[in-house]
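What you see is the complex with one protein chain gone and the rest in place.
And now, chain A:
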Amino acid sequence: MPATSKKVITRDEWEKKLNDVKIRKEDMNKLVMNFLVTEGYVDAAEKFRKESGTEPEIDLATITDRMAVKKAVQDGHVVDAIEKVNDLNPEASYYLPTDLNGKTGYADQQRLIELIREGQVAQALEFAQDELAPRGEPSFLEELERTVALLAFEDVKNSPVGDLLDLSHRSKVASEVNAAILTSQSHEKDPKLPSLLRMLLWAQNQLDEKAVYPRITDLFTAALEDPSV
(Lines give C-alpha, C1' and ligand atoms only; values in the text may rest on other atoms or scores of the structure.)
Protein backbone atom coordinates (compact mmCIF):
# COMPACT_ATOMS: atom_id res chain seq x y z
CA MET A 1 0.00 0.00 0.00
CA PRO A 2 2.18 2.77 -1.23
CA ALA A 3 -0.14 5.63 -0.26
CA THR A 4 -0.06 4.94 3.42
CA SER A 5 3.62 4.06 3.52
CA LYS A 6 4.42 7.74 3.04
CA LYS A 7 5.34 9.76 6.03
CA VAL A 8 2.64 12.21 7.03
CA ILE A 9 3.62 15.66 8.25
CA THR A 10 0.89 17.76 9.75
CA ARG A 11 0.46 21.43 9.20
CA ASP A 12 1.54 22.21 12.75
CA GLU A 13 4.72 20.20 12.49
CA TRP A 14 5.49 21.73 9.10
CA GLU A 15 4.99 25.30 10.24
CA LYS A 16 7.09 24.65 13.28
CA LYS A 17 9.87 23.44 11.02
CA LEU A 18 9.42 26.40 8.73
CA ASN A 19 9.69 28.74 11.67
CA ASP A 20 12.98 27.16 12.62
CA VAL A 21 14.51 28.20 9.33
CA LYS A 22 15.96 31.63 9.79
CA ILE A 23 16.21 33.71 6.65
CA ARG A 24 17.68 37.13 7.01
CA LYS A 25 15.51 39.96 5.80
CA GLU A 26 18.52 41.49 4.03
CA ASP A 27 18.96 38.34 1.96
CA MET A 28 15.33 38.44 0.88
CA ASN A 29 15.73 42.07 -0.07
CA LYS A 30 18.84 41.28 -2.05
CA LEU A 31 16.89 38.70 -4.03
CA VAL A 32 14.22 41.23 -4.83
CA MET A 33 16.79 43.83 -5.81
CA ASN A 34 18.57 41.27 -7.97
CA PHE A 35 15.32 40.61 -9.81
CA LEU A 36 14.54 44.28 -10.36
CA VAL A 37 18.05 45.08 -11.56
CA THR A 38 18.35 42.12 -13.89
CA GLU A 39 14.95 42.65 -15.44
CA GLY A 40 15.68 46.34 -15.78
CA TYR A 41 12.95 47.86 -13.60
CA VAL A 42 15.00 50.90 -12.78
CA ASP A 43 12.28 53.01 -11.11
CA ALA A 44 11.13 50.16 -8.94
CA ALA A 45 14.74 49.41 -8.04
CA GLU A 46 15.33 53.02 -7.06
CA LYS A 47 12.20 53.07 -4.85
CA PHE A 48 13.07 49.74 -3.34
CA ARG A 49 16.55 51.00 -2.58
CA LYS A 50 15.16 53.97 -0.69
CA GLU A 51 12.54 51.98 1.18
CA SER A 52 14.55 48.92 2.13
CA GLY A 53 18.03 50.40 2.17
CA THR A 54 19.24 47.56 -0.09
CA GLU A 55 22.14 48.62 -2.31
CA PRO A 56 21.87 47.37 -5.91
CA GLU A 57 24.73 45.20 -7.20
CA ILE A 58 25.38 47.58 -10.07
CA ASP A 59 25.09 51.27 -10.78
CA LEU A 60 21.40 51.94 -11.46
CA ALA A 61 22.30 54.38 -14.22
CA THR A 62 23.65 51.48 -16.27
CA ILE A 63 20.22 49.85 -16.10
CA THR A 64 18.67 52.83 -17.82
CA ASP A 65 21.32 52.60 -20.52
CA ARG A 66 20.81 48.87 -20.89
CA MET A 67 17.05 49.24 -21.18
CA ALA A 68 17.50 51.94 -23.80
CA VAL A 69 19.60 49.52 -25.85
CA LYS A 70 17.02 46.78 -25.48
CA LYS A 71 14.20 49.07 -26.51
CA ALA A 72 16.12 50.35 -29.53
CA VAL A 73 16.52 46.79 -30.78
CA GLN A 74 12.89 46.01 -30.15
CA ASP A 75 11.87 49.11 -32.10
CA GLY A 76 14.12 48.15 -34.98
CA HIS A 77 16.70 50.93 -34.43
CA VAL A 78 19.69 48.66 -34.56
CA VAL A 79 22.33 51.24 -35.47
CA ASP A 80 21.25 53.31 -32.52
CA ALA A 81 21.38 50.23 -30.30
CA ILE A 82 24.90 49.26 -31.43
CA GLU A 83 26.15 52.80 -30.76
CA LYS A 84 24.62 52.75 -27.33
CA VAL A 85 26.30 49.43 -26.55
CA ASN A 86 29.60 50.84 -27.74
CA ASP A 87 29.19 53.77 -25.38
CA LEU A 88 28.32 51.51 -22.51
CA ASN A 89 31.15 49.03 -22.90
CA PRO A 90 32.86 48.25 -26.19
CA GLU A 91 33.55 44.73 -24.94
CA ALA A 92 29.87 43.90 -24.45
CA SER A 93 29.45 42.78 -28.03
CA TYR A 94 31.97 40.00 -27.33
CA TYR A 95 29.55 38.28 -25.04
CA LEU A 96 26.95 37.77 -27.73
CA PRO A 97 26.65 34.04 -28.27
CA THR A 98 28.80 32.86 -31.14
CA ASP A 99 26.62 29.90 -31.98
CA LEU A 100 23.82 32.23 -33.02
CA ASN A 101 26.18 34.40 -34.92
CA GLY A 102 29.76 35.44 -34.43
CA LYS A 103 30.33 38.49 -32.23
CA THR A 104 28.76 41.73 -33.44
CA GLY A 105 27.49 39.89 -36.50
CA TYR A 106 24.41 39.15 -34.48
CA ALA A 107 23.39 42.76 -34.21
CA ASP A 108 24.64 43.50 -37.70
CA GLN A 109 22.40 40.82 -39.12
CA GLN A 110 19.46 42.46 -37.43
CA ARG A 111 20.51 45.79 -38.95
CA LEU A 112 20.42 44.18 -42.38
CA ILE A 113 17.03 42.65 -41.65
CA GLU A 114 15.66 46.04 -40.65
CA LEU A 115 16.93 47.66 -43.86
CA ILE A 116 15.24 44.93 -45.88
CA ARG A 117 12.06 45.26 -43.88
CA GLU A 118 11.97 48.97 -44.66
CA GLY A 119 12.41 48.18 -48.35
CA GLN A 120 15.77 49.96 -48.55
CA VAL A 121 17.15 47.36 -50.93
CA ALA A 122 20.04 49.44 -52.27
CA GLN A 123 21.25 50.35 -48.79
CA ALA A 124 20.83 46.79 -47.61
CA LEU A 125 22.98 45.50 -50.45
CA GLU A 126 25.61 48.15 -49.89
CA PHE A 127 25.75 47.35 -46.18
CA ALA A 128 26.03 43.63 -46.86
CA GLN A 129 28.76 44.11 -49.46
CA ASP A 130 30.83 46.76 -47.75
CA GLU A 131 30.57 45.81 -44.14
CA LEU A 132 29.45 42.25 -43.71
CA ALA A 133 30.91 40.28 -46.60
CA PRO A 134 34.56 41.38 -46.12
CA ARG A 135 34.66 39.80 -42.68
CA GLY A 136 34.33 36.45 -44.36
CA GLU A 137 33.91 34.47 -41.17
CA PRO A 138 32.58 31.09 -42.31
CA SER A 139 30.15 30.84 -39.41
CA PHE A 140 28.79 34.25 -40.29
CA LEU A 141 28.41 33.74 -44.04
CA GLU A 142 25.65 31.18 -43.74
CA GLU A 143 23.44 33.54 -41.75
CA LEU A 144 24.34 36.39 -44.09
CA GLU A 145 23.24 34.32 -47.07
CA ARG A 146 20.02 33.42 -45.33
CA THR A 147 19.35 37.09 -44.64
CA VAL A 148 20.15 38.30 -48.14
CA ALA A 149 17.84 35.55 -49.37
CA LEU A 150 15.03 37.72 -48.00
CA LEU A 151 15.48 39.89 -51.08
CA ALA A 152 14.70 37.00 -53.39
CA PHE A 153 11.11 36.51 -52.30
CA GLU A 154 8.08 38.62 -53.13
CA ASP A 155 6.01 37.25 -50.31
CA VAL A 156 8.77 37.31 -47.76
CA LYS A 157 6.59 36.43 -44.80
CA ASN A 158 5.75 33.04 -46.29
CA SER A 159 9.26 32.33 -47.55
CA PRO A 160 11.58 29.77 -45.96
CA VAL A 161 13.51 32.62 -44.33
CA GLY A 162 10.41 34.47 -43.18
CA ASP A 163 11.21 33.83 -39.54
CA LEU A 164 13.91 36.50 -39.74
CA LEU A 165 11.31 39.21 -40.28
CA ASP A 166 9.16 38.05 -37.42
CA LEU A 167 9.04 40.47 -34.52
CA SER A 168 9.97 37.62 -32.22
CA HIS A 169 13.37 37.65 -33.91
CA ARG A 170 13.81 41.22 -32.69
CA SER A 171 12.91 40.15 -29.18
CA LYS A 172 15.38 37.31 -29.39
CA VAL A 173 18.14 39.71 -30.43
CA ALA A 174 17.06 42.21 -27.78
CA SER A 175 17.31 39.68 -24.99
CA GLU A 176 20.67 38.38 -26.26
CA VAL A 177 22.01 41.93 -26.28
CA ASN A 178 20.61 42.49 -22.80
CA ALA A 179 22.33 39.32 -21.56
CA ALA A 180 25.58 40.31 -23.26
CA ILE A 181 25.64 43.68 -21.51
CA LEU A 182 24.89 42.06 -18.16
CA THR A 183 27.69 39.53 -18.65
CA SER A 184 30.11 42.31 -19.57
CA GLN A 185 29.18 43.95 -16.28
CA SER A 186 29.98 40.72 -14.44
CA HIS A 187 26.32 40.39 -13.64
CA GLU A 188 24.38 37.19 -14.05
CA LYS A 189 22.10 37.35 -17.01
CA ASP A 190 19.16 35.67 -15.31
CA PRO A 191 17.55 36.83 -12.06
CA LYS A 192 17.89 34.46 -9.12
CA LEU A 193 14.23 34.39 -8.05
CA PRO A 194 12.79 32.31 -10.90
CA SER A 195 15.44 29.64 -10.43
CA LEU A 196 14.66 29.54 -6.71
CA LEU A 197 11.01 28.94 -7.56
CA ARG A 198 12.02 26.18 -9.96
CA MET A 199 14.10 24.69 -7.18
CA LEU A 200 11.09 24.81 -4.84
CA LEU A 201 8.92 22.95 -7.37
CA TRP A 202 11.62 20.36 -7.94
CA ALA A 203 12.11 19.83 -4.22
CA GLN A 204 8.38 19.43 -3.69
CA ASN A 205 8.19 16.88 -6.48
CA GLN A 206 10.99 14.90 -4.86
CA LEU A 207 9.30 15.11 -1.50
CA ASP A 208 5.91 14.07 -2.91
CA GLU A 209 7.25 10.57 -3.42
CA LYS A 210 8.21 10.18 0.19
CA ALA A 211 5.86 12.22 2.27
CA VAL A 212 2.52 13.94 2.60
CA TYR A 213 2.96 17.52 3.77
CA PRO A 214 1.48 21.00 3.35
CA ARG A 215 2.45 21.83 -0.24
CA ILE A 216 2.68 25.17 -1.95
CA THR A 217 0.77 24.86 -5.21
CA ASP A 218 -0.29 28.42 -5.85
CA LEU A 219 2.98 30.31 -6.33
CA PHE A 220 1.24 33.68 -6.32
CA THR A 221 -0.04 33.38 -2.77
CA ALA A 222 2.46 30.77 -1.58
CA ALA A 223 -0.28 29.42 0.65
CA LEU A 224 0.31 26.10 2.37
CA GLU A 225 -2.30 23.52 1.42
CA ASP A 226 -3.58 21.11 4.03
CA PRO A 227 -2.07 17.68 3.50
CA SER A 228 -4.70 15.40 1.98
CA VAL A 229 -4.42 12.02 3.64
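We adopt the following convention: a residue touches a chain if its C-beta (ideal position, glycine included) is under 8 Å from a C-beta of that chain, and two chains touch if they have at least 3 such contacts; residues count from 1.
We adopt the following convention: contacts and distances are computed from a predicted model.
Participant: If you look up the hidden chain in UniProt, what protein name do you find among "SURP motif domain-containing protein", "Armadillo", "Mitochondrial ribosomal protein S18A" or "Cyclin-like domain-containing protein"?
Facilitator: Its UniProt record gives the name "Armadillo".
Participant: Touch as defined at the start, partner being the missing chain; which of A:E13, A:E26 or A:E126 qualifies?
Facilitator: Selected residue, touching the omitted chain: A:E126.
Participant: Which residue from A:E15, A:D43 or A:E83 sits in contact with the chain not drawn here?
Facilitator: A:E83
Participant: Of A:N19, A:S168, A:S186 or A:T221, which residue touches the hidden chain?
Facilitator: A:S186
Participant: Residues on chain A that touch the omitted chain in the whole complex?
Facilitator: 82-83, 86-87, 89-91, 93, 98-99, 103-104, 108, 126, 129-131, 134-135, 183-184, 186, 188
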